[in-house]
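Below is one structure, written out as structure tokens, with a few remarks after it.
Removed: one protein chain of the complex. Kept in place: all other protein chains.
Moving on, here comes chain A:
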Amino acid sequence: MKTIKRDVLVIGGGSAGMAAAAEIRGRNHTVAIVERDNLLGGILNQCIHNGFGLHRFKEELTGPEYAERYTEIIEDSDIEVFTGTTVTEIEKNDEGKKVYAFSAHHGMIVFQVRAVVLAMGCRERNRGNIGTPGTRPAGVYTAGLAQRLVNMEGLMPGSKCVIVGSGDIGLIMARRMSWVGADVRAVVEIQPYPAGLTRNIVQCLNDFNIPLHLSHVVSKIYGKDRVEGVDITPLRDGIELTEETFHIECDTLLLSVGLIPDNEIARKAGIDINPETNGPLVDSSLMTSVRGIFACGNVLHVHDLVDYVSEESHRCGAFVCDYLESQSEERQFRMIPGSNLKYVIPNRFRADRDNHFYMRSLIVRNHAELVLTLDGKEMGRKKLRHIQPSEMISFTLKEKDLQLSDLNNDSTLEISLVG
């Protein structure tokens, strides 16, 4: 058994974990990263398409290139990285947190740290989660697994595909499968609007003449050993129009039906989970309900751009440093999502600095306004050109816009969308 004492342990070596660790090390605190996989970068490593880094680096990078930028920062620092290492448990003790991890090389490692950053990313929803009926043949894959097989293992998961869900990974895989010679026969989306970024609808479907069936579901899977086909049924007001069902022959069904933050360790540590995001509830410093444990990146809420993950995680790293350095606790106030918003993160705000919020819309509109109300009184509006659930909205509330004198202990800030 190995015991390692550091200021901070970052769990997860993807884009979030690396950014948080870099920030923390930059302010001279000792930090280690544990990563399950054998290399840093997380899911970025299998995303060989471009479009990453437009905000962060002002360039269009591929996933591995984006990961490499950060990997170099980590390698050039003295941050210790434990790859091939799995965390099983976080315990509280008098000195802070005790984190248990296991690896083939080290056996058990016990990290004794003052703070922990959760940066474990997310997982894909699967067939069971969406309850698709039919037989259970081989050939039903999540889009991410198919991406891993194609891009990292060089293997074709099948030749004739139907894709369920128009999330970004599904769209990118539609293009990728077409490029490697598969016949992508349809993308089926249950919602009346696409779930992925507009640019991906254009570049991945329209450019390849792949039909997108909005307001449709895969109503049955056929095939005994391997997928042989699927039934597709249109929806009207949420009701299946069974008589209009049509059949598509295929040998592969790829599912891109949403991502869920991977919070099993967080739950075990007793951290409160936000039912809207499946990530932890966090205060204005991205600290969870357990003092000294922070969260950032896709484990907190699913982001649509890695650039936002990095941005949020750098900020998280800075908050961790503030926590390690400061003696007193700052006053925080409640932040809640109002009408037409699925969630707002973080769930608390402070009056003595700028507050950055991320939120997701429940509606599709071309012109909308973000409305801020403090204790029922409107305090500001911001115009938004286009909103849809798949595109995250970010908003910064400046320190100067808030007067501490206007706030009392029960003060609540609400953000709503009006469209």
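What we mean here is this: a contact is a pair of C-beta atoms (placed from the backbone, for glycine too) under 8 Å apart; a residue touches a chain by one contact, two chains touch by 3 or more; residues count from 1.
Keep in mind that, in the parts below, contacts and distances are computed from a predicted model.
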Problem set entry | Omitted chain, identified by the protein name its UniProt record gives, among "Sugar ABC transporter permease", "Glycerol-3-phosphate dehydrogenase", "ATP-binding protein" or "Disulfide bond formation protein DsbA" | "Glycerol-3-phosphate dehydrogenase"
Seminar exercise, completed: Contact with the hidden chain, among A:G14, A:G96 or A:G134, goes to A:G134
Exercise. Which one touches the absent chain: A:L54, A:L149, A:L214 or A:L324?
Worked result: A:L149
For this session: Consider the whole complex, including the chain that is not shown, and state which of A:Q112, A:N126 or A:Q332 touches that chain.
Result: A:N126
Problem set entry | Touching residues (missing chain, whole complex) on chain A | 1, 36, 84, 86, 88, 100, 102-108, 123-124, 126-129, 131, 133-139, 141-142, 144-145, 148-150, 152-159, 180-181, 219-220, 224-226, 251, 262, 264, 267
